[in-house]
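All protein chains but one are shown at their positions in the complex.
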């Protein structure tokens, strides 16, 4: 029996970079959580403890902060591409670099209705995410894989949601309903069909992100839902239809149950007015929506 | 040696009530986390295990949901007052009832720029809080004590903050600075001077809350800060000045440190552009700001 | 109208100190989370922004680490006393210092059944806590107030717990039960009657803590419970009876509900075998158990 090293990688996770850009009295804030993972031939490190090929995670951290100074005001996806390129260009034994980014959003504080140029309040309505991989083993030259996404986006609708016609078996107790609260916390990631590093660096990811989240929200609001699965597919379909260079969307939607409270023991009727918001268990709906000509996702697309 | 029961209370915590109010096709959502605590003579329960005076926490939960149906669309403070009155009026051996409430805020989803009447996205920019106590042992009749507050409000300014002139001792390494990021997560509670149940139930707490948070934000943004302590006092002073029936404000402000990253080893100058957002340890500034004629806080005002 | 500064304090919170003591090949680990809060006359800081009396929280942090090096292997209570004394002795304008400590516990890893001298696994069964205040305004000389405590101790019993004989009202739906799971997460703090700094520094807090937690656990296990309130009082009474220098115990016990699952729709009988562990809401039982001659708690004893 021989024991071998399989898939492996390492890096510095959760570098909390805050980059301020100052522009004639108006300041801009970029607030990121950046995680780097390097892949390559690290057999000697794992098997023999040689660190000759190891760029320390401490150095990776320094690099993240140093490059944040050199390249101000970038979108998360572009900062990820820049970091991947740096590590691959300076460390030739690396075969692949992955950078995951979370962006925390800040609104300007309103003073007498006017946005303040240098004071901010955190907007925790959602987190913007990005994942960038550049690999030099798959294609002839370096290929980039980019996903953008949104997390922690909690949405709820009080009408136009039913759940009927499902399988009944020995363990069924759920009644059908044609009027329920539907609520979920959206985690969505969408990937772009281009693998060209330079083309991707020129893309307007800010606009794409804004369009995508608006489309997800509007579809959720307007769609008459027969199930959370149907709503998920509809949101994915609308997003891809809107942005042709997005070839695939992956969504994970917990069904955040709001149970109608039985008030009949107290002589009260509950006309879909009073609910208890439950923590656990919760339904969990997960699916990918694809262009029929979407290129292979390879490693960029995590399984569940 | 004799062993006695001291201060005690019990109740049902974290009832997650979602109350939908339907108004000709437009729905409103009230999303609360409600905790009830009852006080009275419970010696027999603790010492002998008699439950003859115990209203079960399960019944308290039922009551919270039943009253949420009977009294729609109330402000958290008023719902708290209503619950306190109910328990005191129906359980005559109780001497005091406390209700703590957290309100989670929802915005209407915008579809083509228009707010949707029945679809919402959670706005996690802050949590609104309230604490209501009604007691029948202090005054001649029942007295109400009400605080309103805000939590999880994260704010940051990139200018007009310095920290100089402090004590230097054997353990000092911190340099003085006239230009730093100041960031904090506001927890504030303010109490009203009235103890009159009916008068308080008529108060416009929605307006008061909106004014208070706007004032806290604007003061933070506009104030030139020599220390977080000074900013805290200024925010409290402005809030009390604005709303004369608020007699006291208690604030707890962690100093969320953003440390300038030293880029000089890499030949780069960091002109207050790149920071690392630190988790722990953090400074913690806590203070109360009072009207000089503020009535005694009694039990309503927790110590630290 | 005049607006004044009320109660206030400041300090550095959550200093994560790990102190290794090396003893001829055997290492010992003390893993603490230390928070310091200083009180004194800080009007000038809050009102005018003068930092002339402010010992920066950064300096407090340095001091915590420096003293951890000077005084190895101390119990949390004694380290807290040492820190309080240091700040009061070197900063004469301070009137009171509070130090809160959490201790995380580590077991030695067993290799072939033998404890390893220098390798550890974290034991998260509970967190040990301490709170130390030294004040120089109350007595003639400095007075120390010390509490020890335990947190995150989750316990459960599958027999000898009932809940009957409670009040029934319009909102009651809970049936009585003579056989239920009782589970809680213990937060307990106990205070010592001595205020003498030197006497307290000589006390064997390790032994006291071990006895106290063992007594809480054994009482919970052995006591036939008619309510969680009764069990709470019994645990407090036993702890005080066992250790005469503890004058008061404060406990906060969430009733972690385990609901019997109704399997009758599936033709199965649930003979107290299958439960769902619920998250929220939960009962919350809070009480203090006192010696009849317990001295005044003053500020050391937080209200709820």
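A, B and C label the chains in the order they appear, each numbered from 1.
The criterion applied here is as follows: a residue touches a chain if its C-beta (ideal position, glycine included) is under 8 Å from a C-beta of that chain, and two chains touch if they have at least 3 such contacts.
Not measured: the values here are computed from a predicted model.
The omitted chain makes contact with just one of the residues A:26, A:137, A:198 or A:241: A:241.
Only one of A:109, A:218, A:232 or A:276 touches the chain withheld from this view, namely A:232. Taking the whole complex into account, subunit B touches the unshown chain at residues 170-171, 173, 265-266, 279-280. Residue positions on subunit C in contact with the hidden chain: 15-22, 27, 29, 31, 62, 65-66, 68-70, 72, 106-107, 109-112, 116, 118-125, 152-160, 181, 214, 217-218, 220-222, 258, 261, 263, 265-266, 268, 270, 272-279, in rising order. One chain of the complex is left out; on subunit A, the residues touching it are 1-16, 35, 37, 42, 45-59, 61-63, 66, 90-91, 163-167, 169, 171-174, 225-227, 229-230, 232-233, 236-237, 240-241, 244, 248, 254-255, 280-293, 299, 302-304.
Rule of thumb we're sticking to: only the chains that are shown with their structure count from here on.
Pairwise, the chains sharing the most contacting C-beta pairs are B-C.
The distance from the centre of subunit A to the centre of subunit B, with each centre set as the mean of the Cα atoms, comes to 31 Å.
Each chain gets a centre from the mean of its Cα atoms; for subunit B and subunit C, those two points are 24 Å apart.
Annotation for subunit C: residues touching 2 or more other chains are 171, 173, 280.
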